[in-house]
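Here the complex is missing one protein chain, while the rest keep their positions.
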Amino acid sequence: MLRLVSFCLLLLMPGLAAYAELHPPAQVTAGKGFSISSTGSGDATFYLLAPGHVAKREVKLGQDIAVDPADVKKAGRYLAVACGSGGCNSAAFYVTAAEPDKVSFLLHPSRVRVRTNDAISATALVFDKFHNLVLTPVTVDFKVVPKTGPTISRQVKSNRGVAWMRMASTPKEGPVKVIAEVAKASEARVIQQVASDACNLRIKAKRTAKGVLVETDPVRDCSGNAVPDGTIVSFAEIDADGKTTVDAPIKKGIARTELPVNGSAKISVASGVVIGNEISLGGGL
Amino acid sequence: MSTIVALSRRWVLLVGLGLLAAIAFPIFLNVLRADSLPQVQLNADSIEPRPIEELTGTNVTRDYANAWRDLAQALDKNQADHLDAYFTGFAKNNFTQKISDQKTTGVHVRYVDHGHKVKAFFYSPDGGEMQLLDKAQLEIQVYDGGKLIYQEDAAQDYLVLMTPGADRWFVRSLEPIAGSSF
Partner (left out) sequence: MKAFLPIVIVVATAALVAMAWVQSGGLALHEMRSAGTPEEAVEALMTDIQSRNWDRAYARLANSNDFEKQLFVRDLGGSSGSLRTYSSLQSFRVWPVHATADDATMRVRLNWSSAVGPLDDMRDLHVKKEGNVWKVVWPKPQLPKVPPQVIPVNYLRWDVIGRGATDDWGVQNVDNPNVRITSMNAVERPDRVVIVGEVVNEDTVPAYVNVNATLLNSDSKAMDQEGSFDMISHTLLPKQVSPYRIDFPGFHLKQVKSVRMDVKAMLVPASADPVIAVTDQKMDKDPLGKNVLRGALVNQSGQTVNIAQVLAVYYDANGKVIWVSDGYVDQALLPQVAVPFAVDVPDDVVSKIQNYHVLVNHYSINESS
């Protein structure tokens, strides 16, 4: 009888091992080690399949299976599989992102004209230290530091890891620093605000030995910002010999050139699509 | 004698054809599998703050489908270079690491893709980032060598971040998340 019972038990043992179950925790945070309890007995091969990682090792069923923090860095759906002599059993669980630790900050454009509505767009993505998107809403603090004037702060709550805002450019040209802050993480970007088109483009002329020296008044936009050096100003002069044109860059705020003149002449100026005043020579300036 | 020769010839022909079929059929299957794109349906009705252009929607749909096709091939064959065309950033790093681990452990994962219902909900004002929620129907098979250790017909949700490149959209983040409502 005893032999019969032992024999039956021996037959049943593999079957018992086959019914091993895995019980992971309901929720796991990325980077935190934990244990998966298991039922059954005997040796088994344990697989942990993560979004960015696969681990495989031999374990003993019936004992807690320890999972190293290094094996759960990535957030997402995990599969724990244990394969023994009787077959394989599995359990799925989710790992969520850890505390916010990093912010990826995208600011566009890199250059913007002054006084333009909704010209600047800022997008911040909140990550934990393992580069998992933090899906729980967190507050992102956007700070705008212009070249002159007070700092402006705006707080935006993230939605599925993303917080964004739009803002107008300020009236003054120059660099504007924008900082996105979340917890201890902070990223800064710089936008260059540039002058708009030239406004009230005016020239004056003075006769010289070779012809006439024509120069503009300091070239500014309608907000009073200096148009950057290097901007092309086109001078045109029409006299008895024909037409003369020169595309001259602004240097230190002023564009100038010397034009040959034969008798009376008409001189005009333009920059891009902006046209300036016209001067007639010959009857006196 | 002539009968024996004729029979021999027939046998040789049959064996040869059989061998050819045995070699060609898996290749043919692979080609079919490689070329077939998974079905992706994109819904951008509630996208904000930037409206999506029709061409952008078409391109995102196409490139997302290409990304899934490539991902399936990469994880099945343990070949990380399949990820070069449509993956970048964290997503590419993660899957590359996963493939490296799969090679070490002898595991490979096969996805049988039954389609994706994708909802685009965020498109940044400058057009540089797009976030999508993907309800994917997948059959997931996990093999250790040639042995099937896990099989599942899953409806899995993914949170996707895509960014535009020179001529296509790239998947920058692909995170499986617990079921969400669209």
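Letters A and B mark the chains as written, and numbering starts fresh at 1 in each.
Everything below uses one rule, namely that a residue touches a chain if its C-beta (ideal position, glycine included) is under 8 Å from a C-beta of that chain, and two chains touch if they have at least 3 such contacts.
What you see is a predicted model, and the numbers here were worked out from it, not measured in a lab.
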Given the contact definition stated above, which residue among A:L49, A:L259 or A:L281 touches the chain not shown here? A:L259
Chain not shown: contacting residue from A:A55, A:V81, A:L107 or A:V134: A:L107
Selected residue (touches chain absent from view) among A:K60, A:K172, A:R189 or A:R202: A:R189
Write the list of chain A residues that the hidden chain touches. 104-111, 125, 187, 189, 194-195, 197-198, 228-234, 236, 241-249, 251, 257, 259-260, 271-273
Hidden partner interface residues of chain B, rising order: 88-89, 163, 172
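Just so it is clear, only the chains that are shown with their structure count from here on.
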Chain centres from averaged Cα atoms put chain A and chain B apart, in whole Å, by 28
Which residues of chain A touch chain B in their complex? 45, 47, 49-56, 74-77, 79, 81, 83, 88, 90, 94, 106, 108-109, 118, 121, 123, 125, 131-133, 135, 159-162, 164, 166
Considering only the defined contacts, which chain B positions touch chain A in the complex? 49, 90, 93-95, 97-98, 101-102, 104-107, 109, 121-122, 124-126, 128-129, 131, 142, 144, 149-150, 156, 159, 161, 173-178
